[in-house]
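Below is one structure; the comments refer to it alone.
The excerpt is restricted to a subset of chains, each kept in its original location.
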Amino acid sequence: MTGACAVLKVSFEKSLKNYTLHIDLSVGEEIITLVGPSGSGKTTILNCIAGVSHPDEGIIQLNDKVLYETSKKPLAIQKRNIGYLFQDYALFPHMTVEKNIQYGLKDYKLVEKLIDIVGIKPLMDSYPHQISGGEKQRVALVRALATKPDALLLDEPFSALDEKTRVECQDELLRIHEEWKIPIILVTHHMEEAKKMGNRKIQLNKGKII
Amino acid sequence: NPDNESDSPTKGVTISAATSLSGVLEEIIPLLEQVYPDTTITVNLGSSGKLAQQIEQGAPTDIFLSADQQYMDQLENKQLILPDSRTNFASNSLVLIGSSETSYALDDLNYLLSIDENQIAIGNPNSVPAGKYAKEALENKDLWRLDNLQSQLVFAKDVRQVLTYVSSGNAGLGFVYKSDLNRDESVKTILSIDESLHSPIIYPAAVVSTTSHPDIAKEMTKFLTSSEVQQILDKYGFES
Amino acid sequence: MNYTPLWLSLKIAGIATIIVLIMGIFLARILSRNQFPGKRIIESFLLLPLVLPPTVVGFGLLFLFGKNGPIGSLLLKWFDFQVVFTWVGAVIAAIVVSFPLMYQSAAASFGQYDKNIENAAYTMGSSKWKVFWTVSLPLAWPGLLAGLILTFARALGEFGATLMIAGYIPNQTETIPLAIYFAVESGNTNEAIFWVIGISMIGFAALIWLNWWSGRNILRFTNNQ
């Protein structure tokens, strides 16, 4: 994030079972919301940016770092510094909520505040299998933010939250974005949420931006 | 004691000995230690075949006490022992045993098949010396090839296993050395096998050629034929 | 009563277990992530010490590590060290016979958890090494623990191969199994029973301790109760 404006450039192709994913996208210091029918390739896009899976060809770039380029060895996940809230959370089942959050912790102060705001303070000693679905989702959110990433990928981050908690989390995310000014991609099925959170909305269908 | 090739204050001598000698050695070693106070004596026990294999592979052994000539010959042919050190120091004899509750005794091996016992334990003739001698005796009596004998034989990997089979009652009869009997009260002699029926059972000793203390080792080997040692051997059933 | 076999057995089985644990996990991890044509051949080769009689394994080791053997001669030349008839020989025997147990258990357990959890750890910037220690290892732990228990037990009980390469030398290579064997051999039933009880208690203590220790340090997640 030195110098110029933070930017995530994503332009690739990947053939999936039923269609081919074509994506060409540039995200500045903004929140982009990604919407589209179930199975249209949203998670796959995030996976490719995070490095969990790889495109067939194209280029992915974050600031000055090339994350992926056709026929070159992709940059390892751990060198990308991208925060990722997985759709199924992927919490560490053998660690308490506290340990989960501390795992990649860089921004102590923020996290302390976040834990309060999203309301997971009483859960710090619980293991993931001992907490509710929405609680897991909030833990995963805090964990992704704790690493102070250069870009943030959120796969339906508020889907398991009630109205009130959802608004609190949304507002906090907006505040953090204000402060960090990093590219954020947020997948959601809520049109309202997309409107509220996104500087821009991107509509996906069968692997194509429309 | 003259010892010119080593300047270390204590010397180590390793004796590889057939398992059947373990009791005897427990009494002999202290005697040797008295004679050679600055020598540490280590004993390695095993079946003669295993010990010979270890020596062939260069295991650090100085003296080999075998329960059988065959293994010593094998080493001598490969020049792994010092030929002039080879000494016969003990002999043994073969007995047919049954459990201590057995009510009969035999006068001759010929009657073996007349006994209604369904199992006869014998060391595997190919690898256990006691088995080899038993086989010779049975062959001399023209019994070995008989189907009703063959069908009764159970082969063991060592003499101890024969004793176990007989003492537990699973085999009615078994061939072991006379020296094995004093270890076990649950078996008794049914027949002492005539020594003319098999090649002599003689225990040879020799110094291994790779030894670093050939002189001490040779003296120790010779010491085995001393009357002190022979008395001990007698006590354990090895006639001299 | 002479307690040397006890200490000797603990030392030999302990060292062998640690080495097998490290090597087994390492190899299982590498092989379980890669598919290549000769993999099954390597795996069945690793299984070999299990299908051969220990005495025959010992014979093979004696051949390899003997004075004139391919490895033994080098050790002798380079380090002036002889393996045969030493407790180190017993450690080698224990390693070889217990290795398949660790390898198979480890390979299975590395295939039994959700790999996406490792990916999550990577997205937090953790090195491969950190992820391995803090995520892969604990997630695979139940199977690894089973392997560890089997390995220690097998190493503790190793007899045939040990006798061949380390010899039966009282106070130097006389482990508990050898003590039991020769006590039985020489009709010394009381001593045999003493050591059978002794080795059972060690096995029991190790089982208790391993379960307790791993429960405290590694496996505090109980997603299955």
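For the reader, a short list of remarks on this structure follows.
The first chain written gets the first letter, and so on, giving A, B and C; residue counts start at 1 in each chain.
We take it that contacts are C-beta pairs under 8 Å (C-beta built on N, C-alpha and C of every residue); 3 or more make two chains touch, one makes a residue touch a chain.
What you see is a predicted model, and the numbers here were worked out from it, not measured in a lab.
Although just one copy of each chain is shown, the whole complex contains the chain kinds in the amounts A x2, B x1, C x2.
Going forward, only the chains that are shown with their structure count from here on.
Located most centrally within the structure is C, per distance between chain CA means and the overall CA mean.
Note: the chain lying farthest from chain C is A, by mean C-alpha position. Look at where the CA atoms of chain A average out and do the same for chain C: the two points lie 44 Å apart. As a whole-number value, the distance joining the C-alpha centres of chain A and chain B reads 79 Å. Chain B and chain C, compared by their mean Cα positions, are separated by 35 Å.
Listed for chain C are no residues, as none touches two or more other chains. Across the assembly, chain B contributes no residue in contact with two or more other chains.
Of all the residues in chain B, the ones that touch chain C in their complex are 14, 16, 19, 22-23, 42-46, 50, 53-54, 57-61, 160, 183-184, 210. Those residues of chain C that touch chain A in the complex are listed here as 114, 116-117, 119-128, 131, 134-135, 138-139, 218-223. Those residues of chain C that touch chain B in the shared complex are 55, 59, 62-63, 66-69, 72, 82, 84-85, 163-164, 167-170, 172, 182, 184-187.
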